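Following this message is one structure expressed as structure tokens.
For this depiction, one protein chain was excluded, whereas all remaining protein chains were kept in their positions.
Order as written gives the chain letters A, B, C and D; numbering starts at 1 within each chain.
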Amino acid sequence: MRRVGVFVCWCGSNIAGTVDIEQVKAAAAKMPNVAYVEDNKYTCSEPGQAAIQKAIKEQKLDRVVVAACSPRMHENTFRRTVGGAGLNPYLLEIANIREHCSWVHPDKVAGTRKAVDLVRRAVYKVAKNVPLQRASIDVTKRALIIGGGIAGIQAALDIADAGQPVVVVEKTPSIGGHMAQLDKTFPTLDCSACILTPKMVDAAQNQNITLMTWSEVEKVDGYIGNFTVTIRKKARHVDTTKCTGCGICWSKCPAKVSSEFDLGIGKRKAIYVPFPQAIPNKPVIDEKNCIFFKTGKCKACQMFCPTGSISFDQKDELVEEKFGAIIVATGYEQWDPSPYGEYGYGRYKDVITGLEFERLVNASGPTEGKIKRPSDGKLPKDVVIIQCVGSRDEAKGIPYCSKTCCMYSAKHAILLEEKIHAHSYVFYMDVRTPGKGYEEFYKRATEEHHATYIRGRVSRVYQKGDKLVCLGEDTLLGKKVEVEADLVILASAMVHQNGASKLAQTLGISYDQNEFYTEAHAKLRPVETNTAGIFLAGACQGPKDIPETVAQAGAAASKVISLLSKPKLETEPLVAQVNEAICSGCLWCKPICPYKAIDGKVVKERIAGGKTIERPVAAVNASLCQGCGACTVACRTGAMNVLGFTNEHILAEVDALCL
Amino acid sequence: MSVNEKAAPAAGPATNPTTATPAPEGWEPKIIGFACNWCTYAGADLAGTSRIQYPPNIRVIRVPCSGRINPQFVVRAFQRGADGVLVAGCHPGDCHYSTGNYFARRRYLLAKRFIEYLGVEPERLQVRWISGSEGQKFADTVRELTEKLRALGPQRRLRETL
Amino acid sequence: MKYAYYPGCSLHSTATEYDATTRTVCQTLGVELEEIPDWNCCGATSAHATNHLLSLALPARDLAKAEQMGLDVVAPCAACYNRMAQTIHETKDNEVLRGRVSAVIGADYEGTAKAKSLLEVLAADVGPKVVEAKVQKPLKGLRVAAYYGCLLVRPPAVTGWDDAENPQSMDKLMTALGAETVDWSHKTECCGASLTVSRTDIVLKLTRDILDAAKAAGADALVCACPMCQANLDGRQGAVEKTYKTNYHLPVFYFTQLMSLAFGIEPYKLGFARHSIDPRELLHTKEIA
Amino acid sequence: MSATFTDHQAALRDEVKKLLTDGSIKGFIGYARGRDSYHPVPAIVTRPDQVDGLILDQFSIFGLTKYLLDYIFEDGKMGIVVKGCDALGLGRLINDHRVDRNKVHVVGLPCAGVLNGEKVAKLGLGKVQRVTDKGSAFLVEGDKGSKELPKTEYLWDKCLWCENHNPAGADTLLGSEVENVAMKPRDFSDITALEKMPSAERAAFWTRQFSRCIRCYACRNVCPACNCRECVFDIADPRWVGNTVKLSEQQMFHFTRAFHVAGRCVDCGECERVCPMEIPLMKLQRKLQKDVIELFGNPKPFVPSEVEVLGQFRVTEDPEEFM
Partner (left out) sequence: MLLTITADNLKSLLDKLARDSLLVAPVLEDGVTRLKPVKAASEIALDYSNTATSIKDFLFPQSEDLLRFVTDGTLSIEEIKPERAQVAFGIRPCDLASVALMDKVLTTGEYADTHYQARRKNTVLIGLACESPADTCFCTSYGYNPGHSAGADVMLYKDGDQYLAEALSDKGREVVGGPGEGLFKPADEAAGQAVKKAYAEKEVPFGKEVDVEGIDQLLDNFFDDQYWDDVSKKCLGCGTCTYVCPTCHCFLLTDEARGGEGLRFRCWDSCMFANYTKMAGGHNPRPSKKERVRQRFMHKLNYYPHRYHSYLCTGCGRCVAMCPVGLHIAGVIKDVKGVKAHA
């Protein structure tokens, strides 16, 4: 006979408000195997857990049911509690009488009756629980960071400082990401390069960090602690060991191409480094625009290269590396505002996006920081800044707020006034300044730098002579507004990195409808994913500014450090298990397993008549198996079970709930 | 006492379960839900945290993946007296184990038709993809199913008579 | 290529020159027109301002007749075209509404006939290359601002055959005729249309903006495809100049007039005399006519 | 006018005698005379003297392949006579890794269709002397009379749409292959008729059938797809299906067995034939076959394949009904 203890939680009034705790306790006391029932205002609190441990010892309980919130919330907490009292942590079941009951069923009678049923389910299931031990697997003490922006760099530095090797894979020729494109950063107006480049240099010089730029992740196999990642090192056509980054090659290269880094405002050569402070400061040859690759002639770069590092026949290289943990820090893209035909982006040269303005105002930018408007290079006197371009607009498929535009638009207004005494008109719906020092920054823009904030949306922008007429409305004054501007800056939305969903499926992590990666729990586990061993940092998880990104990078790094610092990794014991006595060896479970964790093996057995025979049976590799259980349904005999969710468990639960 | 009040008269030895005797007074349909831990169970939790009200007729059983839900559990639920069964998991492509729901989809394309073929009314078994962010969809699905079952009355075709 | 021709009321009254040049241009380009027998007015603004069913029934009656002729409809006037396109769009997937319309017009309207504006037929179906081949007297030196007005290419869901923000079809036709077009901001801004009677002040303000933009863009003249727009831009131009003390002197052509001119039709046949701003002076200085 | 089974009887006996005496097989699974000439029964011979008990006649319908399961742990080979449909059963056992092909000596029996012993016995023709194949009919001559039996009427249904007349991969073949053409296309009209019934009526139909079931498990024990080492119905914990012979336990039994065999059934029809209570079990399996064909674009689910139907999926082509 089992001795089950049932602990019913009030959760303050969250449960007790719509579930009669006493009735649940009374019903639980009468359930089979229940030896002890107790209720607690806050079971998950320190005293609550202590009460459980006390009851386990005093009442000699061998099974525990906690009727409280969702197991996805505190199952691990209570496992530790039960473990702390000397009972195997897996002899525990949670009855979800909050999210699945008290919070969603206001009628107390029905709610209580359902709570009793949910407790009965847990009591019937826990009777079938068996003690389980965590298996331990070894951990490759190496981390992979996908994306070399500020998030990736910060995480790499933190991990490297903890003495663990880390590889940063960056798609573009240099690390730095979008932050490298920025001029100043809010709210302190620090120059972006001044705070970023030292970190880039640290990352380059740190022996624990290996930078793999101009490379992409191709394939990811394995599981936490034992990832095998295939990385495609795209052909640079430059031998980085020899190249000193002297720059002669890109000065001599005749092919001029619009620079992606400068968003088309500036030009670059076919052999190039994206920006002067690029790390590694070694160029790559862009095969699409290199004259040699197009016509077979030229080779100017090879001729002038003092160290002979140019090699045209370099091919892409597929490298396979082992990692214990992965941080995804692939960042964001700025949304192309052309769908707003009425703003004339792409038609009028002087209608530019916020990022393009950053290149204009950036000292190391194509215009050396002079805010020369693209059409005629004149310094703009009046500038219109339009907020929420794309963001908060379901029609454009971007329902969310991009979080950073209000702040960087205020920054643009300040820079415009500070540098060229230009007067900014900012059309906004709401100005959102939630960060530390943000509201004050916005006040400075309006008071000290005389930016005019007009609450209303711009309906149309059209060219009138050399001016851009912005038709809008000031909804506070309730009158039409027409501003003749020299330059229009669109605060365009922050969207997912292109190819985000493809990388997600390669990694086996999930993403939301906006292709931002889904965190394990919005509040409690923002930098983890549902796939153990894979973490998130920065804008790839959703729009955010630099301070938040760096904070997330540090958080993700600390998760990785704690994972890699353990000698061994304890795996979840809830994996598949074969009952060899009744397994027929048909192996129809094998093709189902997505982790290739099942294979055949031969067992010896004495059968009636004293003969010893050999017969095939299925065998599960517990470290590969993730416990999904899809194989159990293919097993007709029921020989294949998944611990924690066995056939016996689920049949008992169905019976309990149908009583 | 379970939600289904012992009021349902114990039918005779092998009465013909298809004769539509009217539902007992105050009868409430009972729904057994199988929800995958990563998506639908999380969706149901979200319905909770967002305080979305829905009928208390469903009892959810958590399973690691929709691929774990054996059609025999569904028929077992009907046998033990469930009036409706909901099988739910991640949208194809979002499965935490990458392929679990593809197998579930195949199994339930067949199982749903087969259970209907054996005489269970089609509305009684609902299979839905409900993601972790679709709390509203979970609540709506439960409400819809409850209303359909109220119209249909108690499930008698596979129910055992003790 | 054969169409049921729907001239509309203006082309039989204030814009006969648009009707005449439409016929000559279509004849030159081999587009057969068969005027819809006993057609009725499309209702334009007044119909849809008073009664929804009426605003659908009027064009539907013409469309039903075109269906009996087994032809799609071509309508030179932007307002007529827009009303017909709107009717087709609203009754497309709505048998009930179509039934009610059929009841009102006392004929069977199935919604099978399509309606196209003349500009779409000439620019898209015929195409600039074919037009260029027919040009005998290229309009060299003439710089025009192509004005589409607000009904021809909007709303995109109903019309949808050219870019709603920055249409190009008329520009392409004009360049095919040898003329030069300017890129200007008020291609699709409204001229005030029927307010010209009830609220002339608004029409004056709107047409001033359009004329300003065209002048600023360096155009010699405006060209349009709608009798209402032409009447406002041309007819009201004097009043605008007096009210706002500006000087434009911009003639406003129908695009079919310039096409006829380029195809070598004698200028006196093109109804230039009916314009308030006499275009012949400009054509003379440009040695075109 | 192809040869009938009896024409190969002598050849079969010689082959089996040879194989037994030269020790290449240690037993042979074939047919022997039953209680009358219309019901041949399986016979497993291990000694040459028993071989003359082996017969082959136009009523030999029994699917013998499942007996091989009794010999998988014996050393040496087992011989077996295999028609086209039985070959699919053998394929099933091999694909399920239950029988090792190298431990079986297959004697192939090309088959133009097997006469339905139940139907012919009712004609009162007495003891059958000779059966001759007249092309569209079999002439059966008995000591109490003879009759030409049109094939479309007197063969087992599955023989009419059989597209596997010749057993593939046999070690020795009796006579030569027959023309492999189906007499009529595979017919699911009875299934569609049941599907069209209102669900209450269909429930009543199956209730009537299942309430006759006496849980003798003959259907399971004859089915080549039901080849588990330990059947789920014999396992006490967890108890999937109760022992009580009640309607709901029968329903659970028949649902479970049918679904375990879904996508794996080789359409041999033996479950329905051996059922003592005449329950139309093939109406369950053929419904699943029909759905597999329509849903998963697998034209021949009854031909065993490398990966079973429910062991694979198609990401986009599989129908999506659960959005």
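The rule we apply is simple: contacts are C-beta pairs under 8 Å (C-beta built on N, C-alpha and C of every residue); 3 or more make two chains touch, one makes a residue touch a chain.
Keep in mind it's a predicted model, so treat the numbers as computed, not measured.
Undergrad: Just list which of the chains on display the missing one touches.
TA: Result for the missing chain's touching partners among shown chains: A, B, D.
Undergrad: Using the document's definition of touch, tell me which of A:V257, A:A551 or A:L659 contacts the absent chain.
TA: From the options A:V257, A:A551 or A:L659, the contact with the absent chain belongs to A:L659.
Undergrad: Looking at the whole complex, which of D:T21, D:T152 or D:N243 touches the chain that is not displayed?
TA: Going through D:T21, D:T152 or D:N243 one by one, D:N243 is the residue touching the chain not shown.
Undergrad: By the contact criterion defined above, which parts of chain A meet the unshown chain? Give residue numbers in ascending order.
TA: Where chain A meets the chain not shown: residues 30, 32, 120, 608-609, 655-656, 659.
Undergrad: List the residues of chain D that touch the chain left out of this view.
TA: Spelled out for chain D, the touching residues are 34-36, 39, 41-44, 46, 50, 62, 66-67, 70, 208-209, 212, 214-218, 220-222, 234, 242-246, 273-274, 276-278.
Undergrad: Contacts of chain B with the missing chain: which residues?
TA: So the residues of chain B touching the unseen chain are 80, 162.
Here, only the chains that are shown with their structure count from here on.
Undergrad: Please work out the Cα centroid separation of chain B and chain D, and write it as a whole number of Å.
TA: It comes to 37 Å between the two C-alpha centres.
Undergrad: Where the centres are mean C-alpha positions, what is the separation of chain A from chain B, in Å?
TA: 34
Undergrad: Just curious, how far off is chain C from chain B if you go by their C-alpha centres, in Å?
TA: It comes to 62 Å between the two C-alpha centres.
Undergrad: Specify, in ascending order, the residues of chain C that touch 2 or more different other chains.
TA: none
Undergrad: Which residues belonging to chain D are in contact with no fewer than two other chains?
TA: Within chain D, residues 240, 310, 312 contact more than one other chain.
Undergrad: Please give the residue numbers of chain C that touch chain A in the complex, ascending.
TA: 163-166, 183-186, 212-213, 216
Undergrad: Report the residues of chain B in contact with chain A in the complex, numbered from low to high.
TA: Counting only chain B, the residues touching chain A are 1-4, 28, 30, 32, 37-38, 41-42, 44-45, 47-49, 51-56, 59-65, 67-71, 73, 76-77, 80-82, 90, 93-94, 96-100, 103-104, 107, 132-133, 139.
Undergrad: Can you list the chain A residues touching chain C in their complex?
TA: Where chain A meets chain C, its residues are 341-342, 344, 347, 462-465, 469.
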